[in-house]
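Please see the structure below; I have some questions.
Below is a slice of the complex: some chains, not all, each in place.
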Amino acid sequence: MAFDTTSAGKPEPPSSPARPTLRRLVLDVLKPHEPNILAIAKALAVLPGVDGVDITVYEIDAKVENVKITLEGTDLEFARIRNVIHDMGGAIHSIDKVSTGRVIVEEAPTPQD
Amino acid sequence: MAFDTTSAGKPEPPSSPARPTLRRLVLDVLKPHEPNILAIAKALAVLPGVDGVDITVYEIDAKVENVKITLEGTDLEFARIRNVIHDMGGAIHSIDKVSTGRVIVEEAPTPQD
Amino acid sequence: MAFDTTSAGKPEPPSSPARPTLRRLVLDVLKPHEPNILAIAKALAVLPGVDGVDITVYEIDAKVENVKITLEGTDLEFARIRNVIHDMGGAIHSIDKVSTGRVIVEEAPTPQD
């Protein structure tokens, strides 16, 4: 599918940040019951660049629970976040959503959703 | 699933709080009919760091009722909250959601919900 | 389920009120057709600490009707509210929701809803 738009020779607008920043991160995590989501959320909240953390449980089994972790901040650092989760016994099942850039952009609804 | 992002040698942004604060807590609680949710909500509302408490009943049986307790504040203390609930005859069935950090972050919707 | 968070020796943040205040109350009430919901809503609206009252009818039978009463205020007094409803022929079937504290907190949605 050919696209007709070219951008050669266009002056660089100043709006994009020099260094890309991760502003929001949504993770699907499998974790044992202990330590609980409160301990993990507190550990994540003190990481550099984190403004806030939401952890929501959506499934609890005998030994493990599936949780959804939403982090927002000015400059989230995925490696540190991943390490905290691993160190506390959790496994990141998938990265479900990321938002990067100067502002947090919401996913635009489309008929394909 | 290997992730390629490293954060070595990055200056610590000032935004994250030194001490992680619990800003919102959602509990699924099983309780006897007495004392009622009004008494429990009042007892929780005077705990340090609590701005407001919502208790919603979602199921009533002959002897017990299932309630959902939502607390918001600047610095919720889970141990005190748990003690109040236990002292008033309730049992925390599960912690369903927690929000920590400088701001209360809402869970971002994803197709996996 | 053990929780690892302790709050020993933490300074009392000033945000919680000395006296717990009831800010919102939702009642499921069974009442005869007379007096009507207008009369009851007016009687409740003049009680101390009441800012506003909403009464919504959700079921009407031959002799009785089920209504949902939502009150909001700075300092609702349940005993007075209960007395007004009883004096006007109503019976409180259940307290479905209460909000206490400095601010009215909304119930946070969770997958368990």
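Points worth noting:
Just so it is clear, A, B and C label the chains in written order, and each chain counts residues from 1 on its own.
The criterion applied here is as follows: a contact is a pair of C-beta atoms (placed from the backbone, for glycine too) under 8 Å apart; a residue touches a chain by one contact, two chains touch by 3 or more.
These figures come from a predicted structure and were not determined experimentally.
For this homomeric complex the structure file specifies 7 copies in total, of which 3 are displayed in place.
By definition in this document, only the chains that are shown with their structure count from here on.
Chain contacts in this assembly form a complete graph, since each chain touches every other chain. Between the CA-based centres of chain A and chain C the separation comes to 38 Å, rounded to the whole angstrom.
Shown for chain A are the residues that touch two or more other chains, namely 36, 38, 42, 56-58.
Partner chain B is touched in their complex by these residues of chain A: 24, 26, 28, 36-38, 41-58, 60, 68, 70-75, 77-80, 82, 92, 94, 96-97, 113. Chain B contributes residues 1, 3, 5-7, 10, 12-13, 15-23, 25, 78, 94-108, 110-113 to its touches with chain A in the complex. Against chain A, the residues of chain C that register as touching in their complex are 1-5, 110-112.
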